[in-house]
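Take a look at the following structure, please.
Of the protein chains in this complex, one is absent; all others appear in place.
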């Protein structure tokens, strides 16, 4: 008989999050591969990236969403409400930067290397402004490729022109 | 009669680059809107983001590409070769981080907020490894939207599994 | 029956504050939307921003104010006095900077982008000196707007001219 | 007869800006108190804070605005176009943080001390999201007060709710 | 009946100090305003600033001084000896710098703004050397003033000339 | 015949200041010991520390003061006005911190070691607030002492209570 | 009879790792010199460096490998699965950099001193790209030498050319 | 006819080195692919990595080696002696860390990820001590591989046991 | 009857060390002045500085040395072996730098001020290389002096010439 899975909740990034986040991740892990973020997303009508953001304390759910989530993962809705309810607001962030984790560092390197070219292109196509990271959808897809499958990471964010007043 | 456009080559990010980069950008600017990065890309058979990366010293062109570029922008190929030729290698990078520029900061914030969720999803879909930022295509597109057009920024990078030995 | 709400008191910004601060916030949350900072402010004769500052350990209340607060939130005044009484003094601050939280970062970006222009204008209108952040009122208002409501954040601080001696 | 005014363009914050910014500030200074940012603002139909932002390289003007500015300050429009024209985009920012300048530090301290309370209030009044620093008007006013005049600094920014997808 | 006063000993600056420091401060607070640092200083024959330094773990007392202190504050001398006795040596310091606390930051700003002028004057009056911060008395006085009372902070330190050998 | 004295104006702290500051210091040095900061102070009716602050770009003089200064040091008033006139505002500061210079470091260490005790005493004597570093006089005196003369450094600043609103 | 060996699991680098890592290292230590990383490697068909990486939470094992490891070290496989199973993913990294530990610092110094020369040689031999640290084998060998044995540290990583698109 | 090749000597890493280093690299580049570091190494009896280290100011040559080098690259030996002679000593180093350049970052990541495992293995095989980075040979080889050629980077350094005294 | 002496093991530098280090220091303190580091050194045949390094987790003892130490200090040898035995290796280091402790800062300042001159002299006397900090003896002596006793701190380290290969 298997033992309950554990996450080291005293280390980054878990130590900065409500403890219930660790419990959410453990409950998901307990269900194994049959419960992917995609599957959870379908159950609560959200994209898998948004769900993962929620599990890592980077997004905020409604009471209804928490209720569905509790049902799906066998966690009392009360517990979820107690820690992630209306009164809670995410302090979004990553911990020390630059990140040392190689996967996350590669994303960071994407900003280091392509940040200025991306800025130049947005400026050329839209004018003076930014891509919103608030009104923004993120997706992570697997694209098959005979030379090795590829990760397709997309940020789809609203352009916000600088206000002139 | 108009005066030659200038870029403050003693400030970031220009000060770290070969001076010819500044000249490339000034030459492009001189031609105005009829010479977008996309147009240059078509002329040298590359995507516009790669071209912008080249102009900001983040990529490396072949002698043939430099020759075409010189012709397009009325810069002697010799000058381009002298600074961006075989002997040159890009020291890719951005300058001080976190970036203060709001547009580039938003990209950085994308890593801060979504870095761990993206990692969790790549792990779930591919296993232990990373998305390559070397074997990676970047694109920046404008998507029309009645509520405000959107920037679609995509990283399409090869998944690299961790070697076990 | 609902469970007591919880705040992760071992994470920033709670870990640096007297534990009673966490309890104040949980008690407020328990009362739900009927007990806004504004409502608490009315009960203890202070502005809502000052009240929020007090709850986050950035301001100091008198014994009378603590007593009223205890009554309002069903916390024994003794407990409040024990941690936030005369002997306590706030170590005001935010934690690591730059802040990663997107909302707080935007305020920080306001300083990055508009700091020098604001300095130039204060200099032009008042001469050599500063705006006091000690003798300063802060307000946060919601202004309706058909294109999307707006936050109006105001700092109203005394001008202090540099002493010449 | 007076000598042309000078600004130390090799020091912060001038060294990071197009040199024309220094010239703009010197030209304004040359005209003395009769040419305040407010007066310039009226001439080019913008608020004084936006004008100051432009002079410090934090905002972007149209060719028409540059033309009016050149006329007002006796700077050939060509020169302004050459450095601040379409091809230029501001790299907004302040230089090293925390800022050491006492006036700017006070603004920064405003974020340190009141950042979390402001976040709590915006959350209470608007829900999960941020105040835009892009679609944001900034004003600096002098308010008379018998105990010492006050600076009223206002940020009026659009609330942006977090997208859920 | 009042509850024992508490200090959050897991936060800065208390977390770096022997726990008995927290107890000293709580004991002092318990006695209220009748037991100022000045009063304690008189009882153990030291200046109030030195006493405050001792309470915050920045100075070292003799066994006799600890004994007197224990008597005054109703703390068993054994407890004081156990943590602050001969075997203990202060690791003097403040925690992260720059300090965010506004009062301490102002002292720090005094060094930022007046550090070089002070150096120039010491050099002019004494020659090449420093003001000792080891053989140095610090005092904090309240000076009445109709426009608002003033803090008079004095460092009285021995000049140490650089040895030439 | 002696050569004109020189200061390395491309190094800290001179590189961040108007070049005229270097010239002021060189002119003062040229006059040798007969022209101390105290003597200059008497000539322009200010304390020697304020004068030193002015020479290091940390304070702002009126046109009249600049005129007197020019006369005293044989620098055309026009030159002083051109760089330090009305249009100029000091960006007060020190450069990288912690300072490595041993004299300035000792001042900094004074804040590290005595910062919290000083805070505790100000709080005890005045309540919740700060010592102003804007409405503050600084003095540096030499006190004779048979065991070695002492530096007496005094900050005399207005107490500012925190506004409650 | 000997006492169970202990590792200070609340300090770097152990505090960031799953607690089972500490237990793995203690179990290995308990067995003494007869159980080197090499011996463990043979038992689970991996190189000794990979095994050490696994013990320090820098690599990921399959369930089968964990099972073999549990058997070898008398740790129930369930415990290993609970903390290092499928749901776990390594957050690779070292902690604060630069490292202070002298052995690890020497590796870091290798990058400081030889990083640019190594880059130049890779560029010369392979063109524009990098050595993968993901598809990379690391080995540590002892080479006898009469003047003192030598450490031979090898990184054998795939060259990845920069994609041009 | 081709133009002399240029290196941007005002940017990292060239700005910290004697200017003759830039000239060495330009002279080598001028000769094209027929003059690899390996070829230069053969001419002056050193390994190619050591030669690259010399060209990047990280190693020190004898007068004889400089003479041979001058001959090979058509640079007067006097010039080499004037900047890299006996009186010169390398200030070895890389510039800001962590390095942003992706190739050098991968080396740095090797230390982040494998530093502790490497330490554990050296400790197991040699006892308490370090691998010398002073008495250390570095090599960079290309190893053919049908799946993509590999970089083999080796550090061969003397083990130094900690002295006990 | 006296109480057991205590050290605040949750603060720097104790928190990073095996807990037995704290116990060693407390046991030594319990014995008072009759048990100096020198006395312990004699008992285990090592210099006092090496002993102090051992007590602060910066050096590594053999089982025999631990046994003698246990006997001397009444700590079961098993306990010492369990935490400081063969399986343990020191992670040498100091914690955050620059150090704020005034005594340790002075050592650090010695490197800041005299580092380059020392380098120049070692280069002049030995050529290109370093002083080993691994094969190095450190001593701390008290030298009597009528003007005030002096600390004589000596580093006696092997010169290591840079390998050329």
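First chain written, first letter: the chains are A, B, C, D, E, F, G, H and I, and each begins at residue 1.
The definition used in the following text is that a residue touches a chain if its C-beta (ideal position, glycine included) is under 8 Å from a C-beta of that chain, and two chains touch if they have at least 3 such contacts.
Nothing here was measured: the structure is a model prediction, and the numbers come from that model.
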| item | value |
| --- | --- |
| Contact set of the excluded chain (shown chains only) | E, F, G, H, I |
| Residue of H:92, H:106 or H:123 touching the missing chain in the full complex | H:92 |
| Residue, one of E:5, E:40 or E:130, that touches the chain absent here | E:130 |
| Touching the absent chain when the full complex is considered, from I:9, I:36 or I:79 | I:36 |
| Contact with the hidden chain (one of I:15, I:81 or I:132) | I:132 |
| Interface with the unshown chain - residue positions in chain G | 98, 100, 102, 105, 109, 112-113 |
| Chain H residues that touch the omitted chain in the full complex | 15-19, 78-79, 81-83, 85-88, 91-94, 133-134 |
| Hidden partner interface residues of chain I, rising order | 13, 36-37, 48-49, 52-53, 55-56, 58, 92-94, 97-99, 101-104, 106-126, 129-133, 136, 138, 140, 142-143, 145, 147-160 |
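We take it that only the chains that are shown with their structure count from here on.
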| item | value |
| --- | --- |
| Comparison of A-H and E-I by number of C-beta pairs in contact, larger one | E-I |
| Distance from chain F to chain B - Cα centre to Cα centre, in angstrom | 46 |
| Intercentroid distance (Cα basis), chain G paired with chain B, Å | 35 |
| Chain E residues counted as touching two or more neighbouring chains | 13, 92-94, 97-98, 100-102, 109, 112-113, 133 |
| Touching pairs among all chains present in the structure | A-B, A-C, A-D, A-G, A-H, B-C, B-D, B-G, B-H, C-D, C-E, C-F, D-E, D-F, E-F, E-I, F-I, G-H, G-I, H-I |
